[in-house]
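A single protein chain has been omitted from the complex, and every remaining protein chain is retained in its original position.
Let's look at subunit A:
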Amino acid sequence: MKVRVHVMLKQGVLDPQGEAVRHALGALGFEGVSSVRQGKVIELDLADGTSEATIGEMCEKLLANTVIESYRVEQL
């Protein structure tokens, strides 16, 4: 089974990289880009039947730092 983990900085945590991308889009002439948030996508190839709880534990223990990041697991 495959899952995709999306990791994003939490709302309210300044994302200077997203801000830089927003500025660059503006500099390229794209108008109306009011906000950019940049995150990570991590794809995992897992043994069939790996439980949601185990995947959650992987996210909590390593893939995301929940002090600053939120995550979402997508089943593929």
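The rule is simple: a residue touches a chain if its C-beta (ideal position, glycine included) is under 8 Å from a C-beta of that chain, and two chains touch if they have at least 3 such contacts; residues count from 1.
Definition applied: contacts and distances are computed from a predicted model.
Asker: Which protein name, taken from UniProt, belongs to the chain you can't see among "Phosphoribosylformylglycinamidine synthase subunit PurQ", "Aminomethyltransferase", "Peptide/nickel transport system ATP-binding protein" or "AzlC family ABC transporter permease"?
Answerer: Protein name of the absent chain (UniProt record): "Phosphoribosylformylglycinamidine synthase subunit PurQ".
Asker: If I consider the whole complex, including the chain that's not displayed, which of A:P16, A:G32 or A:G49 touches that chain?
Answerer: A:P16
Asker: Of A:A27, A:A47 or A:L62, which one is in contact with the hidden chain?
Answerer: Within the whole complex, the residue contacting the unshown chain is A:L62.
Asker: Over the whole complex, note the residues of subunit A touching the chain we left out.
Answerer: Its contact residues with the unshown chain are 9, 13-14, 16-17, 20, 61-63, 65, 67-68.
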